[in-house]
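A single protein chain has been omitted; all remaining protein chains appear in their positions.
Note that the chains take the letters A, B and C in the order they are written out, and that residue 1 is the start of every chain.
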Amino acid sequence: MANQPDVLTIRCGANLTYEASDPTHIVLLIQPRQDEGIHIDAEEIHFSPDIEVQTYLDLHGNTVRRFDLPVGHTTIRHDSFITLTSLPEGHGAIDGAVPVRELSAELLRYTLPTRYCDSDRLMNFAFQEFGQIPHGLERVRAICDWIHEHVEYRWGSGSPHTTASEVVTQRYGICRDFAHVAISLCRCFNLPARYATGHLPDVACPDAGQPMDFHAYFQVYLGNHWHTYDARFNVARIGRIHIACGFDAVECAFSTLYGAARLSWFDVWNYQVDPTVVKLGDPIDLAKRLDGETTLRFS
Amino acid sequence: MANQPDVLTIRCGANLTYEASDPTHIVLLIQPRQDEGIHIDAEEIHFSPDIEVQTYLDLHGNTVRRFDLPVGHTTIRHDSFITLTSLPEGHGAIDGAVPVRELSAELLRYTLPTRYCDSDRLMNFAFQEFGQIPHGLERVRAICDWIHEHVEYRWGSGSPHTTASEVVTQRYGICRDFAHVAISLCRCFNLPARYATGHLPDVACPDAGQPMDFHAYFQVYLGNHWHTYDARFNVARIGRIHIACGFDAVECAFSTLYGAARLSWFDVWNYQVDPTVVKLGDPIDLAKRLDGETTLRFS
Amino acid sequence: MANQPDVLTIRCGANLTYEASDPTHIVLLIQPRQDEGIHIDAEEIHFSPDIEVQTYLDLHGNTVRRFDLPVGHTTIRHDSFITLTSLPEGHGAIDGAVPVRELSAELLRYTLPTRYCDSDRLMNFAFQEFGQIPHGLERVRAICDWIHEHVEYRWGSGSPHTTASEVVTQRYGICRDFAHVAISLCRCFNLPARYATGHLPDVACPDAGQPMDFHAYFQVYLGNHWHTYDARFNVARIGRIHIACGFDAVECAFSTLYGAARLSWFDVWNYQVDPTVVKLGDPIDLAKRLDGETTLRFS
Partner (left out) sequence: MANQPDVLTIRCGANLTYEASDPTHIVLLIQPRQDEGIHIDAEEIHFSPDIEVQTYLDLHGNTVRRFDLPVGHTTIRHDSFITLTSLPEGHGAIDGAVPVRELSAELLRYTLPTRYCDSDRLMNFAFQEFGQIPHGLERVRAICDWIHEHVEYRWGSGSPHTTASEVVTQRYGICRDFAHVAISLCRCFNLPARYATGHLPDVACPDAGQPMDFHAYFQVYLGNHWHTYDARFNVARIGRIHIACGFDAVECAFSTLYGAARLSWFDVWNYQVDPTVVKLGDPIDLAKRLDGETTLRFS
């Protein structure tokens, strides 16, 4: 069956190789979340050598893989075909901010500071800059606009220690920094906000020419649902597929290593395909991608 | 019934008054946790004015009270009589560190950095200082000893922004800082560690003469149980009663306010009593306390 | 001789007592600078016990007193009567920013970061916020206005470690923090800027009711002269008397102690007097002050 105009197919996956000098426990987050509106048409994950892997959903609803890397090289290859709407994010009404008293205990936790989202340091700034803006969606948009206009994307400037308040001062960062600032500013106003990572294909967007990679952005809880925003690009995108959500980047690393191993190869793909032409198991052939230009194509 | 030599009774509670200029949501953590070995003989909590209060256990097992402070003054008074062992903490064997691969997903979360426990910044320091010490209990003790010897308790030096790595550098702090450093250093070695607050009466301890208060310390997961340590005093105490546990101080504040209210009165008590002499409802009369001296008394 | 309408007389001084457990070297900066336009009518400084004191001008032109505090108590009392213009600061034309290439090596040093003025961290912020404003006086005024509007004066919030970039993030501070931010932002644009401390009487200003104290503010080099600005009050004042100038607060402490001594008493006065009525040696009698109200009085 060919794509109907209202859905499209994204092929997304990753190829990772680790080298361990001792057996090393690893927690892996690379598979798409099974969020509403997402249909996984086909998916495979291979571990080489063949190892015993534990799989479960964590408290944020992410699909987690845990296992021990044996001594030597281990390769993990994930590939999937996902069908989802061709409409941009944010389509549909958002009812507005939920009063704190109506937030569940689970949601309330997303209003508090975390390792990289030191909202406590940004209270004065947040109220000066966004205190006069109506609460809810309008404030979230103002926060995204401010970040997009005032924080410079500086490739390679990332550090595993940088917090949101440092980024607000230095005014440059990478995508995870953009997300941490947005989350922190939302939390200053008691809006539950969480970090998210995923695949962001260039559907109806010109290909920026950089290697495909995982991307980080954020979600805010409005009108009783989590909504996705991305202060770096600051436009509603088509075809984004979430992998992990969590309090901040600490919980959404694609891999967390407990010991002496290192990532020696890393390769990510996420692009639109015509599912009548490309199948699971086919080689990655970017000549067959449908995205990367301003027009939305289906075949 | 009088106390048997092996158990003792602690009276503990608090009196809090808040002033709100607008209705303000509050999350309160002031009641003892119902941990193993704790028997709550009698307990009462009063809210004045009478307000609707939601009660539940959070994901860490803490008893939470959530409600809206009305405009004006609200007073909360908690009082309780708790029976527990008269043996010092840490009595009994501890089996040792649990290998990471055997930690559940819930426990694994306690090995990662949080707002005040920036273990990622302390990795080199931790391995230099404690890397050669046998893993498990011996390493935890070495961490507590180091903190006790190198961090100066400086009353009033606390700040709501200070992280563990800052305390390691400046080498002074308050009890919450001691706890955050200990937690962070344990996490550097993949030992699950969490923040804890509670009542710490002066049982078999000379009264230091300061006003009674809540106290902060930490717990580490060894031998399949959480064990309490306190790098500030660094001795096994008798009669400690936990109120809240969490990733760090963010989740264990005795009150978290969502709006324009302030604490205008604050009063805490925690002392040993003879339950045949003092009853719930009696006034707080420190002439009847049994603790505050080096001898363990029961009546 | 009575005051002419165009000059006024400020009485300013301080009383300091130090306690030393060991002989302790001290560097003291409490006497008015002999800047252009300042006339010292009368001045005395007493050291008790009588000690040998070294006096010199440092490289910034400040009058420095260096000596050894003996064991026990040492009291220093400075008092002075200063005549200066009754016109507000900033009266007169300012020619504008000096091109970097025309700045002497001495002046160029005031464009670089120092301990508390970490202008290197504020470059992006400075250019975003003030990059479009014409260079020179207009930019300096915009910087002062921004600080005045965005940084909250929070009494008692000072810390000896706080840098300008931290204040820009947290958006509160004390007078020294206001000065450090202003200096740092000027330096981002290669404007030489320095820290200054002095006496600020309430001439033509209502008395704010706080104890008299030393005050910190800043100077910027424009049109071949140093000009005084004060982002905290952000108005041109009358009667300010400079004590010390330097790269930042490090060099302008009223006392720097090299050892185990502490300040046990501290008392400052700075108020307008009628020199025909009050004389050096008279007791400090605030009933005789002429300032503290919105009207400029001369007798």
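The working rule: contacts are C-beta pairs under 8 Å (C-beta built on N, C-alpha and C of every residue); 3 or more make two chains touch, one makes a residue touch a chain.
Quick caveat: nothing in here was measured; it's all calculated off a predicted structure.
Residue in contact with the omitted chain (choice from B:128, B:210 or B:294): B:128.
Contact between chain C and the absent chain runs through residues 25, 27, 56, 58-59, 64, 66, 68, 99-101, 105-106, 108-109, 111-115, 117-118, 120-121, 160-161, 190, 250-251, 256, 258-259.
Residues touching the missing chain, restricted to chain B, are 121-122, 124-125, 128, 150, 152, 165-166, 168-172 (touch as defined at the top).
The rule we apply is simple: only the chains that are shown with their structure count from here on.
Chain A and chain C have Cα centroids lying 51 Å from one another.
Residues of chain B found to touch two or more other chains are absent.
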